[in-house]
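Let me begin by handing over the structure; questions about it come next.
Omission of a single protein chain aside, the complex is shown with its protein chains in their original locations.
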Amino acid sequence: MIIKGFRLLLVACLAFLCACSDSGWNNPYPSIEDSENIFYGSFSERPKHLDPVSSYSENEAVFTGQIYEPVLQYHYFERPYRLEPLTSETVPEPIYYGHDRKYLEGDPLAEDVQEVVYRIKIKPGILYQPHPCFALDEKGDHLYHKLPAHEIEGKTKLSDFSSKGTRELIAADYVYQIKRLMHPKLHSPIAGFMTKYIKDLGGFGERLREVSIESGGILDLRAHEFLGAEIVDKYTYEIRLSKKYPQFKYWLAMSFFAPVPWEADAFFGQPGMKEHNLSLDWYPVGTGPYMLIENNPNRRMVLAKNPNYRGELFPGADEDDAASLMPYIDRAHYSLEKESIPSWTKFLQGYYDASGVISDSFDQTIQFNTRGEASLTEDMKSKGINLVTAVRSSISYMGFNMVDPIVGGTSEQSLLLRRAISIAIDYEELISIFANGRGTAAQGPIPPGIFGFVDGEEGINPYVYEWVSNQAKRKNIEVAKDMLFRAGYKNGVNVSTGEPLTLYFDTVSSGPGSKVMLNWYRKQFSKLGIDLVVRATDYNRFQEKVRKGTVQIFSWGWNADYPDPENFFFLLYGPNAKIVSQGENAVNYQSKEFDNLFVRMRSMANSNERQEVINRMLEIVRRDAPWIWGFHPTSYTLSHSWYGNAVPNLMARNTLKYKTIDVSSRSQKRKEWNQPIIWPLVVIGSLIIFALIPAWCVYIARERARLGE
Amino acid sequence: MELIILKTDALFFILIVCLLTYVFYASRKEHLARPWRIVLKRPIAASALTILGFYLIIAILDSIHFHPEIEGSSSEPIYSSQVVSLLDVVLKPINKNTETTYSAPFAIYSYSKESRESETGQIVRAYPRLTYAGSHLLGISEVRSDLVTRSLSGLGYWVFVMASLCLIVAVFKVVKLKLSLVAPRNFSWFLRPSPARLAAMITFATVCLLISMIAAVGPYYHILGTDKVGHDVLFQGIKGIRTGLLIGTLTTLIMLPFAIVLGIAAGYFRGWVDDAIQYLYTTLSSIPGVLLIAAAALMLEVFMTNNADDFESITARADLRFLCLCFILGVTAWTGLCRYLRAETLKLKESNYIEASRAFGALSWSTISQHVLPNLMHIVMISIVLDFSGLVLAEAALTYIDIGVDPSMESWGNMINGARLELAREPVVWWSLFTAFLFMFVLVLAANVFADSVRDAFDPRIRELD
Partner (left out) sequence: MFILLEKEHGSVSSYLTRRILYAFPILIGVNFITFVLFFVVNSPDDMARVHLGNRYVTENSINNWKSERGYDKPLFIALDNSGKKIFTETIFFDKTVRLFTFDFGQSDSGRDISYDISERMWPSLFISLPVLCLGLLFTLSFALLIAFFRGTYIDSSAVILCVSMMSISGLFYIIGGQYLLSKLLQVVPISGFDDGVASIKFLILPILIGVVGGLGHGTRWYRTIFLEEIHRDYVRTARAKGLSEKGVLYLHVLRNALIPIVTGVVALLPSLFLGSLITEAFFGIPGLGSYTIDAIQSQDFAIVRAMVFLGSVLYILGLILTDVAYTVVDPRIRL
């Protein structure tokens, strides 16, 4: 009886659900949004920083890229990647000065250059998004800049401030942001790095720190000048570098060099703001096509069209065509999605517009044609899903700690050991099992698509591969065994001591699936008879071990900051060694010859000559084998038929503005794909009722018997 | 063969010795033996005990570790630094056949396609044949008949084993009792057994049947498929037994002394001892358990990093982590038992005979050991069996949030954790999850059923109800 009541309640609940959403019961969004031009995406980890001065990671760039506009951007379609102006008039060319500020023409040698000047002129008339920090009162003073404490009390969201204003973008905002890199209270990840290049930046940081201590932490950066970045006029500013650094232009396309209005700091810097989660880290202020209107990192982040946006022409579109003015999508909803299964399922149900391919559903999604090219399965094609692939400009490698007594050093023995292991670890198999073939085995540190990468027979690593019938083939394991023997280990047993060889592998263990991966690594080493001890740990501990140089073998990866070989070779540059300078050379590789070539290569423009130098560098590191070169992952992105202009661009971050969504097609498909299936529930329900019948019978019988007494 | 004893092995053997001593002791004392006889009279409990016995034997086999000798070395034997257990040797026919990746139960083709070069030189993506499973067959059509033949031979093994067991038992009886074979009534216990004994015998026979089937079919097929890197899933499930069983028993072993000593001390001595102990367990139990375990897991990680040289093999590392997990689970679990024991001691202390014993000037120590402790044993017994299944289940949940056993260790938690993603595959890879579920379910069910009977038999309150 009670049970029946519950069942009724449950049915009522379900009925209520049906009533409130006619677009599939499993629609995670309110049904009124069905007809709106909204992009649906997900984020797996809450972005830590949205302040351009400290934002560095990929998941933050999803947001900052749409909001902040640095002076340059990558062309959306052209490959190899090319920079084009975003807010500036032109791509600035470096102007070189020698001793005594003598102007140097053309491409001078690095030694001669004493100063480099980038003069940047921005477009006039660009407006910031509406934001309370710009709001003015009748007298023209800023409305919210000197708020009394009681007015901040009780305000927890930006929308709690009713008035909003805007202002034109000026050159001073860019200079202001460069100064912010050194603000003692903001921790810019690139501050230390940039002091090596931008003139007077380090000294400026010192001065700021002193001032900050004197003034008790309150700083107005506008009052402090420095040589490295100066305002020329309202729309022009100059950046001065102390040495030649052709890669600097790439930094100008990153959000570290985006404009920040001083008003934002004045507004968010008020006491009490930070305590109420009101800071530039959570509420960015930019000139870009989108602005962040909801920031609930526990659940959802929402970008909306910036009403003040000037409208940028779609690449290659006709200038008069008003319809081709970007951005196209009105809003973008990003939901927190920690587990891969739900997000994949939602993508298939049409509730996310684009998705990566998770390894476990690969065969369901992708098939390879007779030439080994990836394409979608019939099932996916019939849903209208599109696939785009691109080799990512990153590398996942296995490093040997070069200061380790066994695997490190330059002795013949260790060299042979490293090479033998390089051959034994079958990265082709790893790619096939764990990445479903989504990757290319690396021949050296430089990924395809970056200058310096050589394809074909000339590009193979001759110490590990052979060129057989037009493709690179890993050398036979016997070759590795022989090398190991020459290194003094017979079948993994040290010939002189009789001890079996045991090596230690440090890695970050992350959740499910890591176990099979670790077993796989052990399997590879056991081919040579080497016993591999895997020391899986958390990322912190792992980093600490690498920092102290106590690792032996470890796996790590690097993702390009910009498309230049320098960004990969510097991972092997001697002075960058972890244990020397806490740099990025995690294997602590040291080679005089390589270092000299690196310094040369770094300041060269892309040319045949540079390729020559790079080839020599590649030969050195392949010979010394401080890394097992690992592989370059390929990114596979799936998108639904209604999602337009999905082009792989691994450098550009501000890609949302190019995208389009066909709303009516989407809501129709969603309806089609999400018909709930209820009959099994009915069956289960009736089964339960059925099971209760004998109980009922017993009850009746008992009551009868009792009455009979 | 170079025998090595891991820390958990040692503790496990200590535990088994304790168990045997207890069985020996209890069989001599009528007041202890009586409730156990009640337990064993229940058919369902006897059947559960049989299953637990099988699990225990597997765990014992899996706890005898050694370094195997490297073959082919000439004069002096060289030992590999790998650690294998006796169980690995027993299960070698199942374990050695490692495929490349997933394969379904009894499949002879791989579960995922692979690019291969066909005879015409084109790249074809097709399901490759497995390297080991069914490699003696020509094609898929032969699988069925081959399976039937092999199952029949398995049945043959079983009949043989059963028959010889019966014979051995009969001979043993004859020798022991000096009976003549012609008097069938002397075998009445065997021919017309009590319900409990029948249940145990049927369970035993069923498990034996399963084992002989595995022995007949296992070396040629992957009975429960293979995992992502081609390891046999059945083997993993069996290996998980030791982890599951040990986490349930070692945790108890570790926490028991604390709980008993502190619980009795608090209840018996009262005063500041009581206050201090109460403070200790209230503080500990008010910290959310997961946080305590997470912090301890991280702490251990640091310890191992700093003393990396002490851990020669991956097994030793995993073993220490496992031991620590047991320890920290014990720390979070002892407070409950401690509280019960304290309350019970308080009650006992008020009772006449302890008052009397104290009045005669007996030492606290002897009073406790002679009067208090024996009267608390039923509570300890009940809490041990009741906690066991909870701990086995906790292992899986903790592994999910990455603070459970070492990823290199075979455990059901690790299997479930890895299998989570497999459910999203199309077609679904269900066998890892199923295997973990099956092995875990059988163990926990047997433990729960057994625990129920133990509680019913030992708890005086409930005994009155029946």
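Letters A and B mark the chains as written, and numbering starts fresh at 1 in each.
Please note the rule applied: a residue touches a chain if its C-beta (ideal position, glycine included) is under 8 Å from a C-beta of that chain, and two chains touch if they have at least 3 such contacts.
What you see is a predicted model, and the numbers here were worked out from it, not measured in a lab.
Peer 1: One chain isn't shown here. Among A:Q114, A:N308, A:Q349 or A:S394, which residue touches it?
Peer 2: A:Q349
Peer 1: Among B:S151, B:Q278 or B:S357, which one touches the chain that has been omitted from the display?
Peer 2: Of these options, the touching residue for the absent chain is B:Q278.
Peer 1: Touching the left-out chain: which of A:R299, A:K381, A:K473 or A:R623?
Peer 2: A:R299
Peer 1: In the full complex, which residues of subunit A touch the absent chain?
Peer 2: Residues of subunit A in contact with the hidden chain: 2-3, 6, 13, 16-17, 20-21, 24-28, 30, 46, 48, 56-57, 156, 184-185, 187-193, 274-277, 279, 281, 296-299, 335-339, 341-342, 345-346, 349, 351, 539-540, 543-544, 582, 584, 674-678, 680-681, 694-695, 698-699, 702-703, 706.
Peer 1: Tell me, which residues in subunit B touch the chain that this view leaves out?
Peer 2: Looking at subunit B, the ones touching the missing chain are residues 274-275, 278-279, 282-288, 290-292, 294-296, 298-299, 301-302, 389, 393, 396-397, 400-402, 416, 420, 423, 433, 437, 440-441, 444-445, 448-449, 452, 461-462, 464-465.
Assume only the chains that are shown with their structure count from here on.
Peer 1: Approximately how many whole Å separate the CA-defined centres of subunit A and subunit B?
Peer 2: Taking the average C-alpha coordinate of subunit A and of subunit B, the gap between them is 44 Å.
Peer 1: So in the complex, which bits of subunit A are touching subunit B?
Peer 2: Counting only subunit A, the residues touching subunit B are 340-341, 344-345, 358-364, 367-368, 370-372, 429, 432-433, 437, 491, 493, 498, 500, 502, 504, 509, 511-516, 518-520, 522-523, 531-538, 541, 544-545, 550.
Peer 1: Quick one: in the complex, what on subunit B touches subunit A?
Peer 2: The contact residues of subunit B facing subunit A are 70, 72-73, 76, 78-82, 98, 100-101, 112-115, 122-125, 227-229, 231, 298, 301-302, 304-305, 308, 311-314, 317, 402, 406-408, 414, 417-427, 429.
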